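All protein chains but one are shown at their positions in the complex.
== subunit A ==
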Amino acid sequence: MKERLQQLQQEALEKIIAASDLKALNDVRVAYLGKKGPITEVLRGMGKLSPEERPIMGALVNEVREAIQSALEEKQAKLEQEEVEKKLASEAIDVTLPGRPVKLGNHHPLTRVIEEIEDLFIGMGYTIAEGPEVEKDYYNFEALNLPKGHPARDMQDSFYITEEILLRTHTSPVQARTMEKHQGRGPVKIICPGKVYRRDNDDATHSHQFTQIEGLVVDENIRMSDLKGTLREFARKMFGEDRDIRFRPSFFPFTEPSVEVDVSCFNCGGHGCNVCKGTGWIEILGAGMVHPNVLEMAGFDSKKYTGFAFGMGPERIAMLKYGIDDIRHFYQNDIRFLQQFHRV
């Protein structure tokens, strides 16, 4: 009997190894462990055994049963694993096919430049001031030390609507309005971005509509050196940490002293290239100390308060930064142009 059991175990284990799928394995289970299987049969024959032999045989039967059972389970797990792998293999896809496109638009390049500048100055404690594009002659010119008949008005031929109302030619009227709102009390620290208009024929370098960003700081003890430091900070954040700036004397009616501000060329680092026309410097800003007449007209005591102002053109900056060759691109909105500015 003992031999019979060992033989059965031997047979069953061999069949389990041979079983190639779950069905075959189940057949083995039924055949050996089923109610009609040989082991059950052995159990039935145990009645014939002596009471001493019975527990010994019982233990042996269980041992055999467990051995078969555990072999079955192990094999089952293995076969199931194989089955899953087979299924997964059949589910393989071509990962090189294109993904489902996500539609994405992006900022206009001018907005990109403007927001970058805004954020930079917000970081330095400025707020953003906005104002009307259709302006009074007073705010656009007179409050900025450009009385009627002033020769510098020729510098910016304007679109008038009536004698007193025009499309603003710069964002400076926002400065005048903001200062007026402060009623002679500082500090004023603002950035004014916006659209401006001049009587120019549209061509590669001129546009009757364009954008400007101006900045204004008015407080007690504002020095021209503060203007230099502020703009150097701006230039470095905007164009790279190793940039430098230089002031060249200039003239604007609303500032005195007035300067043009050059930034060392970000393309060649100042050695001279076609971007900077070989000079190593690129003219980016106009700036100066707020003219006392401008301060006084806005209600500030020019003996107590001083201020600086600066202005720049996002179009020019974008053209330099991205190598854009024609200002009209900004207003034609060709999708193939716009989508080039998608990256963060």
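Of note:
Quick note on the criterion: contacts are C-beta pairs under 8 Å (C-beta built on N, C-alpha and C of every residue); 3 or more make two chains touch, one makes a residue touch a chain; residues count from 1.
Everything that follows uses one rule, which is that contacts and distances are computed from a predicted model.
The listed choices are "ABC transporter ATP-binding protein", "Phenylalanine--tRNA ligase beta subunit", "Hydrogenase maturation factor HypA" or "Phosphonate transport system permease protein"; the UniProt protein name belonging to the chain that is not shown reads "Phenylalanine--tRNA ligase beta subunit".
Within the full complex, the residue among A:18, A:56 or A:161 touching the omitted chain is A:161. Considering the whole complex, the residue from A:32, A:141 or A:197 that touches the absent chain is A:197. In the full complex, subunit A touches the omitted chain through residues 97-98, 100-101, 103-108, 110-111, 115, 118, 121-128, 130, 132-136, 149, 151-152, 154-155, 159-162, 164-165, 167, 187, 189, 195, 197, 199, 201, 208-209, 217, 219, 221-226, 228-230, 232-233, 246-251, 256-259, 289, 291-292, 306, 330-336, 338-339.
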